[in-house]
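Missing here is one protein chain; the remaining ones are kept as they sit in the complex.
Let's look at subunit A:
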Amino acid sequence: MATLEIHDLRVTVEADNATKEILKGVDLTVKQGETHAIMGPNGSGKSTLAYSLAGHPKYTVTGGTVTLDGEDVLAMTVDERARAGVFLAMQYPVEIPGVSVSNFLRTSATAVRGEAPKLRTWVKEVKEAMEHLHMDPSFAERNVNEGFSGGEKKRHEILQLELLKPSIAILDETDSGLDVDALRIVSEGVNRVRENGEVGTLLITHYTRILRYIKPDFVHVFSAGRIVESGGAELADKLEEEGYESYVKGGAAA
């Protein structure tokens, strides 16, 4: 059973010739089958957590540990982490001119699965996954993220989630910029992946809206670089009513 354990994670970033500590000791354990929502105000470090787990070179880990089933994730390169089962659905996926979606998906599935998927079953698999996400077949021939609308980018991220079947899925503000219809379609995709019970999900969001579609088992409030409160789904209701104000003040005082 896949378990991601984050212990006392500390991360800095270089900005304006100064080193700034963004994550100040994050502790979190995500087990297969569980869904954890991480909620917090802008600038609290939620996205830094997501990118640090994926291994973005911009962030420097200065302390703490991250393990996946006991393996040291921090010692792995970005691609090794993905092959080990960590997937990050990005808030701002980048354009890759000249590389078609279909070529990209197949290359990445081959890398993650360790062998090229059989062509016939693969074509069917992609077609079905795209239909579920209400994506036109012509989408596969477009270049990765090039000229995609906000909603198309997010669907494309969730399409990859469905095809790559990670053991830990980190969804970084997947709900941002989506209208209600797109949010529902994307959430359904996430739920299909969750239903097989094989993925541990870390759902990072600013708003409670997406939690109406994706029910979390745990909710954590993130502020000033650490988790300041944890609870069940009811904690999200409290945030819905009260906002982050009390946490922001608390964080500033700390």
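Here is the rule we go by: a contact is a pair of C-beta atoms (placed from the backbone, for glycine too) under 8 Å apart; a residue touches a chain by one contact, two chains touch by 3 or more; residues count from 1.
Basically, contacts and distances are computed from a predicted model.
*Asks:* Choose one: "Na(+)/H(+) antiporter subunit F", "PPM-type phosphatase domain-containing protein", "Iron-regulated ABC transporter permease protein SufD" or "Protocatechuate 4,5-dioxygenase beta chain". The correct choice is the protein name in UniProt for the chain not shown.
*Replies:* "Iron-regulated ABC transporter permease protein SufD"
*Asks:* Who touches the missing chain here, A:Thr3, A:Thr29, A:Asn103 or A:Ser246?
*Replies:* Here the residue in touch with the unshown chain is A:Asn103.
*Asks:* Check each of A:His7, A:Lys24, A:Arg83 or A:Lys238 against the chain that is not shown and name the one that touches it.
*Replies:* Hidden-chain contact among the options goes to A:Arg83.
*Asks:* Name, in rising order, the residues on subunit A that touch the hidden chain in the full complex.
*Replies:* 54-57, 77-79, 81-83, 87-88, 90, 93-100, 103-104, 107-108, 111-112, 143, 160, 164
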